[in-house]
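Handing you a structure now.
The complex is shown incomplete by one protein chain, all other protein chains being positioned as in the whole.
So, subunit A:
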Amino acid sequence: MEIIHILGVLMHIHSVLTSQDTFSEELLIKPLYSDQVYTHFHFSTKWDVDMDTETFNHSRLFPRALGEIIKRFNVQELHVSLTGGLWRYENWGYPVVDAAPGAEVWAWFRPDTGDVDKNWKLLANSLSGLLCASLNFVDKSNSISPEFSFQPSGAIDSPNVNNTYLRYASLPREIVCTENLTPWKKLLPCNSKTGLASLLNSGYIHNSRYHSVGLHLRQICQDESCESVSLDLQQTVSLVYDYGILGTKDWSLSKLFGQGVNGRCVLASRSEIYIDITSTTARAFTLDPQPDEVLTSVRGGHHSTFGKYTLPRNFFNIYTKFIDKEIVSLNVPPVLHANQYLTGYGQERGGIVTKVYNNHWSELDVVLLQDIPWYVPIYLHTLKLMSNDIEIKPVALRYVPGKQRERPYYLEVFIKLPPRSTTSVSIDFDYVFLKWQEYPPDANHGFYIGSAIISSILPVARNYTGLPQDGTLISHSFNASRSGYLVQVRTENMVITLPTPDFSMPYNVICLACTVVALAFGPLHNITTRRLVMKSKKKESLLVKLKKFLSFNK
């Protein structure tokens, strides 16, 4: 009996030791053209596991809480991001991971999922608990299934992709703060005690111009033949610090994050920091200590140089010193960027305009996705595409009209942007009047419209930092020339103030309206039920009336 027990324990230890999971942590620091520095943390957990048989009762590096959720709700692929601030594409180029302001979540469910809507709702609720975010507000009334914009980024079983298993929702009003970062850090194997995660002190990172935490889960092929798959979890934190807020252009890890790195995470197979030193021509700085290695990456015709540090086991810090050079360089905006704004005045009729800029010398195919909440009814016949003041036609269009309190308006437009053009996509909407109990407590704060998403495969990799689709690490993006580079540009959120009723009036309104109804009922009742008679005009005195009344009672 005991032998069997011991054998069982041994087997268990064996399975743990042989379980194929690896964890890597990377940090990319890139001084941006303007007075900002971009830092991107990338924690990647890869686990060679079969999703069909794995029960997620035990895991080594992979967060078990997340595993249980994806198993329970039959999730194929999951992307969550919680973002504060807006990524300025025009000045900053492209981030490693695009994220819309507020909370954004999209998931692919496995094709054998029965009730996708129900699973989606439950998934959102579970994620809400996992990340302490208000994702529980995600339901059918604010979710869409875009056809073009969100393709699975990992390996999938079936050759044809069916977007009925895709759900996307964004909560533009969500405010991201410490309470989201803390549970997010708990998903890391080393927590925030050691490793790069020890830099993530909420007191510092929420002082930045832009901060975004993300969680991206997908399945990837283990090898070229793709006979078995691995689970790939990428946890990211993107921060943009402003020299103005820092008070100096000489940044260091301790200045940015409050402290240096508390040694490498012992569970990590790879623990590295990359600093983009390409831009030293424009904003020259010296590094102390010197990088362990200097890498040159040629990607899509674009050269960049990185200083690479491998984290030691002990405390580590990097200092930079800004060299004041009298060089004024010109910012070359990225190939594709966009913004969005509201038109019209008053609270009756308005319009949404999305401006898409193509700075490339050739045509660019883009897909514009608008997820418009149900309280902003849009009129498709007013959709107008103007490119350099010439009206153009969309190549393809997908539209599902919304329904009050049930479904948002989903609009996806496939546009061929002319070379070197500014294309504005405008559509009209009406302001609606809600029931008084549907307004939030601060009704005049306004209602949010989420950002539009412009997806495109760029032919050049200028200002591009994203990972290739087959890559899981930042180091995979070096020298990764591909035929195209996927970007998903997010625009600003918008706020509209819907006309409000007087919230203190319900009783008065009910009384007044009913009075008017009674005003009709009374006379009509009289007319239809009584006869006209002629009666003497002479009035009886009170005494006579009283006498009559008393005589009645006798």
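Heads up, the rule we're going with is that a contact is a pair of C-beta atoms (placed from the backbone, for glycine too) under 8 Å apart; a residue touches a chain by one contact, two chains touch by 3 or more; residues count from 1.
In the analysis below, contacts and distances are computed from a predicted model.
Undergrad: Identify the UniProt protein name of the omitted chain, choosing among "Actin-related protein 3", "Phosphatidylinositol glycan anchor biosynthesis class U protein", "Ribosomal protein S2" or "Trafficking protein particle complex subunit".
TA: For the chain not displayed, UniProt's protein name is "Phosphatidylinositol glycan anchor biosynthesis class U protein".
Undergrad: Out of A:I245, A:V266 or A:V509, which is the one that touches the chain we can't see?
TA: Selected residue, touching the omitted chain: A:V509.
Undergrad: Quick one: say which of A:S225, A:T529 or A:S551 touches the chain that got left out.
TA: A:T529
Undergrad: So that we can see where the missing chain sits, which residues of subunit A does it touch?
TA: Touch set of subunit A with respect to the missing chain: 345-349, 377, 379-381, 397, 399-405, 409, 430, 432-437, 499-502, 505-506, 509-510, 512-513, 516-517, 519-521, 523-538.
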